[in-house]
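Inspection log for the structure reproduced underneath, given as C-alpha cells.
One protein chain omitted, others in place.
Note that the chains take the letters A, B and C in the order they are written out, and that residue 1 is the start of every chain.
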Amino acid sequence: MPETMRALVKATSGPGFELRTVPVPRPGAGDVLVKVHAVGICGTDLHIDEWDAWAASHVRPPRVIGHEFCGTVVEAAPDVHDVAVGDFIAGECHVNCGRCHLCRRGDAHICESLQAIGVDRDGAFADYLVMPARNAWKMWPSVPRDVAAIMDPFGNAVHAAFATDLSTRSVVVMGCGPIGLAAILIARRAGAASIVAAEVNPFRLALARTLGPDRVVDPRAEDFGRVVRSVNGGEGADVLLEFSGSPQGLHAGLSALHNGGFASLLGLPHRPFEVDLANDIIFKGLRLAGIYGRRMWETWYQGSALLAGGLDLHPIITHRLPMARFREAFDLMRAGDCGKVIVNVEDGA
Amino acid sequence: MPETMRALVKATSGPGFELRTVPVPRPGAGDVLVKVHAVGICGTDLHIDEWDAWAASHVRPPRVIGHEFCGTVVEAAPDVHDVAVGDFIAGECHVNCGRCHLCRRGDAHICESLQAIGVDRDGAFADYLVMPARNAWKMWPSVPRDVAAIMDPFGNAVHAAFATDLSTRSVVVMGCGPIGLAAILIARRAGAASIVAAEVNPFRLALARTLGPDRVVDPRAEDFGRVVRSVNGGEGADVLLEFSGSPQGLHAGLSALHNGGFASLLGLPHRPFEVDLANDIIFKGLRLAGIYGRRMWETWYQGSALLAGGLDLHPIITHRLPMARFREAFDLMRAGDCGKVIVNVEDGA
Amino acid sequence: MPETMRALVKATSGPGFELRTVPVPRPGAGDVLVKVHAVGICGTDLHIDEWDAWAASHVRPPRVIGHEFCGTVVEAAPDVHDVAVGDFIAGECHVNCGRCHLCRRGDAHICESLQAIGVDRDGAFADYLVMPARNAWKMWPSVPRDVAAIMDPFGNAVHAAFATDLSTRSVVVMGCGPIGLAAILIARRAGAASIVAAEVNPFRLALARTLGPDRVVDPRAEDFGRVVRSVNGGEGADVLLEFSGSPQGLHAGLSALHNGGFASLLGLPHRPFEVDLANDIIFKGLRLAGIYGRRMWETWYQGSALLAGGLDLHPIITHRLPMARFREAFDLMRAGDCGKVIVNVEDGA
Partner (left out) sequence: MPETMRALVKATSGPGFELRTVPVPRPGAGDVLVKVHAVGICGTDLHIDEWDAWAASHVRPPRVIGHEFCGTVVEAAPDVHDVAVGDFIAGECHVNCGRCHLCRRGDAHICESLQAIGVDRDGAFADYLVMPARNAWKMWPSVPRDVAAIMDPFGNAVHAAFATDLSTRSVVVMGCGPIGLAAILIARRAGAASIVAAEVNPFRLALARTLGPDRVVDPRAEDFGRVVRSVNGGEGADVLLEFSGSPQGLHAGLSALHNGGFASLLGLPHRPFEVDLANDIIFKGLRLAGIYGRRMWETWYQGSALLAGGLDLHPIITHRLPMARFREAFDLMRAGDCGKVIVNVEDGA
C-alpha cells in the first residue's frame, strides 16, 4: 500500500478543485479501504465545483469529492464480516445513522442524519477511499467498471421508476440527463405501455431517441401534452418521472397526466417556484412521491436484477476521461452535451 | 306536488343571489325528485355568490345553487330501482359519466367529465331537486337532518383522512373550517397517536379545542413545527391533512412532517404560489395525495360507518337558519366565525 | 336476422352436449345481440360436459354453454349507448349486480350475486348471443379473432400476474395450461427477473419452453425448489402464480418462495386438501391473494395494453376446430395435449 495518493480536492471556500497528493486514508471500525477504479460526475459535483450557495452551506474544505464510484476492497477493519479484501464493489453514497426511527422502520435513505460520501466526508475522486463496509454493494466481477461506477445515479432512476408499478402503464419522462435516460431503459424493461420523454438539449434529445421510447419531444417546439395524448389514444399518461427540476418541466409533466395519475419527483429545483396546486394536483387527484437517494437496499436489489436481466447502461455513458483531465470532464458535464461522464481513476479502468 | 317552489338562484353574471319562485323540476330517465330538508353552505357557494373568476368561468346563470344537502325522495323515474319514494337520502354532488377509463377503473370521483350539482346543474337550495338516482345515498331515518345535510363535506374529510392509515400515527391538521374540524373527529376515532391542528380564526380555533386534539395552535403566535415536535417526542408528524389552501399553511404543514411523511392536500389555493419542492418534498421523501370529492362509494361507506359507530358531527354545526335568511347565512360563512352553517329549507328541518 | 341458430346445449341433467337448432335470442333492456365468431373451451366447460357435482349444483338445463368468446354486435337495445352495431367485442363473462357494496367499492369481479354467461345464463357456443352491453369490451378490428376469443382466460392470467408487481422479481408459475402459458408471456413482458414454471403434461411442458422462461420443470422428475433456487442465486422466488389447483402444486409453489413472498392462487382444487399453514404460510410470512375472474375493468385495460404493446397470444392457441367438431375439441381439451382450443363458430373465423 502506498502512503500517498492523488485526490481531487475542494481546497478552499471558492470555485474549482485541486488535484493534490494526499495521504492514503486509514479505515476505522466498520470501514473498508477501497482502491477506486472509476467515478461518475454528478450534478452535485458541479455545484461543489462552482461553489454555489448550496455548496457553501454544505461542504467544509478541504474535502475530497466524488460519490458515484466503484472499486476493489484492499483492506477491511477487523470487525467487518460481510465484505472482504478482493471484493469488487459499488458505493452507496448515503451513510445513515442506523439508530433513528426512519432507519429502524425501513426509510434509511431519508435518515435525518444522513452523511454523503464526497460531500460530508471524503469521497472517491482519489486513488483510495475509506467508507463504511455496510455502504459497499458487491458487484459481480463481470460487470464493466464504467457501469459499476454509476450504480448510484442508476439507483436514483430505479427508485423513481419503481415508486409505482410501470407494467402496462403510460409513462412520461421529463429531462433526459443520465438519470432520465436510465429511466427510459427501466420503463421499457418493465413493460411500460408507452414512453414519451422531454428534453431541450439537442445532444441528449438525440441520445434519448436511440433508447427506444415512443417519442422524445423538445417541449419548446411541440405541445408536449398533445404529443402525450396522441401516443396514448387521446388520454393523458399514467405516470410522470420528473427529472428536470424546472418549473416548465414540472408543469408540463403534471399536465400530461390524466386525473388520478402518479408522479415521482426527483429533479431538484434551484429555488422555490410557483406551483398551481389546485389545477395541477388537487382537482386531478394526483399522487406524488418525493424521491431522494436509493432505498436501502431494495433499490440496489432491483438495480442489480435489471443488470442481471440484460439491461445495458452503456448507451448512456458517453465519455470516459482519465483523472488528469478532470477539468475537461467537469466542463463537458456542465455544458450538457453528454450522457454520463466517467473519470477513470485507475489506468485502463 | 306543487307546480312551483322557492329556489336560491344565481340569476345573472354578477354577485349575489335571488330567492325566486320557479317551476318544480321534473325527473328524467334515471332521476329522482327530492324534497329538500336542509342544505349546507360550502366555500364554493361563496365563490358563486361573489362571482369571482372561477365562478364566472364555471357557472352559467340562471342556476339554482347548493350541493350539500339531504331530503326525501318524492318521485322516481320508472327505470330507477335502487332508490324508492320515501327514502331519506343525502346527495353526492358529483355526477360522473360512468363511461371513461377513470369511472371504469374505480376513480369515478375524478372522472374528467364530472358535473357538479349546484354548479353545472341546478342544485339544492330549493324546495325540490332533481338528481340522478345513483347519486342518492340512503341514510338511516334516525340520522338528524342537519348531519345528513353535510355528508358531502364530511366525506371530503373522510377521503382526506383515510388516504393513508391514521391508527397510531401522529397527525397535523392545517385549517379548522368544517372539513378540518371533521378531520379532527375522524383522526381521534381512528386512533391517531396525536393530533395538532392550526387555525387563525379565533372562533374556529376555540371550537377546534373542544373536539379533543392534543393542541390547536395559531401559527402566527407560536412556532407550529416546534409545537408538533414537542407533542411527538421531538419528532415531526407522520401525516398532514391540509385544508388551509394557503402558502403558509402548506409550508408549515409540510415542514412539520418528518422525512417520509404523508400529506393529503385538499384545501384549494386561490392562485398558484411558490413551493420549495427541494426542501419541503423531495429531500424529505414525502408522499402526497391530491384529494378531491369523495371516492364513490368507498368514502360513503366509511363515513356511514363512522356515524354508525357514534361519531357525532353536531359540534361542528354552529348555525341553522331558515331559507328566508340566506343572506345572513352566507355573510356569516364568509366572516368565518362559525363552523358549518345549515340552511333549513323545510320548516322545522 | 335468421330466426333460428345452432347452439351447443346442455340438454339434460347428465353428461354431454347436444348441437341443437334453437331460436335466436332477443335482446332486452341494456342488452346487445352478438354474432359469435369464435369461442374458447374452458375447464369449466369440461365440468359441465362431465356433469360433475359442481356442474349439477350450478347449471340448470337446458343451457347454452360457452363464455370465452368474441363477436360482432348486430343489434343493440334502445337504451344502450356505449356499444354500437358493428362493434367487434370480446365478452366479460361475469354479469355483476352493480348494486351491492362490492360492486360499489371496486370489487365487481367478486360481486356476491355474479351470474356467469354460459353457466347461469345462455352462452356463446351458438351463432348468436344476447348479453348485457356493459359486459362487452370493444376490441380493435385488427385483433385476430382467435385472440379476441380468449381475452377472458388471458384476463385471468393478467389478474393473477398483476396482483403484485413483477418487474425485477423472480416468478414461479405452477401449471402450464392456457392461463399459465399466458402468465409466462406476461411475466416476461413485465420484466420479471426470472421465470421458472412447472408442468407434468409433456405437450404443455414442451410448449411452455418455447415461450422463453428460464426453466420449465416436471416436478416429478426434478426437485422443483432446488431448480428455483439454482436459477435465483440460491434464494427462493418472490412470486408464485398458482394455476395447478393441486395439493402438490400448491405445496411445491409455496415452498419455492422465500420468506415474505407473494402468491396468487387461481387454480381451483377439485376438493379440499391438507395445507401446512404453519410451515408453508405463517412462519414464512407469506402474502396470498385468491384470484377470481377479472377486475372490472382494470384487468381489461391491462390486457389490452399488453396486446397493443405486441404481446402475442398465438403461441398458446394450438387448435382451431369448426363447431361441428365440438366433441373432438372437448375431448382434446380434456386429454390436455393442447394449449387453448378454439371453436370457430363462424366459418372462416
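Going forward, a residue touches a chain if its C-beta (ideal position, glycine included) is under 8 Å from a C-beta of that chain, and two chains touch if they have at least 3 such contacts.
No experiment lies behind these values; they were computed from the predicted model shown.
J.: Of the listed residues C:R26, C:H101 or C:R226, which contacts the missing chain in the full complex?
T.: Reading the full complex, the residue touching the unseen chain is C:H101.
J.: Considering the complete complex, identify which of A:R20, A:H101, A:R209 or A:R320 is in touch with the unshown chain.
T.: Only one of A:R20, A:H101, A:R209 or A:R320 touches the chain omitted from view, namely A:H101.
J.: For the chain left out of this view, which of C:A84, C:L268 or C:A335 touches it?
T.: Answering carefully, the residue with contact to the hidden chain is C:L268.
J.: On chain C, what residues meet the omitted chain?
T.: Counting over the whole complex, chain C touches the hidden chain at residues 101-102, 107, 109-112, 235, 245, 250, 258-260, 265-266, 268-269, 272-278, 281-293.
J.: Could you please point out the chain B residues that touch the chain left off the display?
T.: So the residues of chain B touching the unseen chain are 162, 165-169, 189-191, 193, 301-302, 305-306, 308-309.
J.: Please output the residues of chain A touching the missing chain, sorted low to high.
T.: These residues touch the chain not displayed: 79, 81-82, 99, 101, 104-106, 296-298, 301.
In the analysis below, only the chains that are shown with their structure count from here on.
J.: Tell me the chain pair with the top count of C-beta pairs in contact.
T.: A-B
J.: Just curious, how far off is chain C from chain A if you go by their C-alpha centres, in Å?
T.: About 42 Å separates the centre of chain A from that of chain C.
J.: How many angstrom lie between the centres of chain A and chain B, each centre taken as the mean Cα position?
T.: Whole-Å distance between the two chain centres: 42.
J.: Find every residue in chain C that makes contact with two or more other chains and list them.
T.: If we look for residues of chain C contacting two or more partner chains, we find 301.
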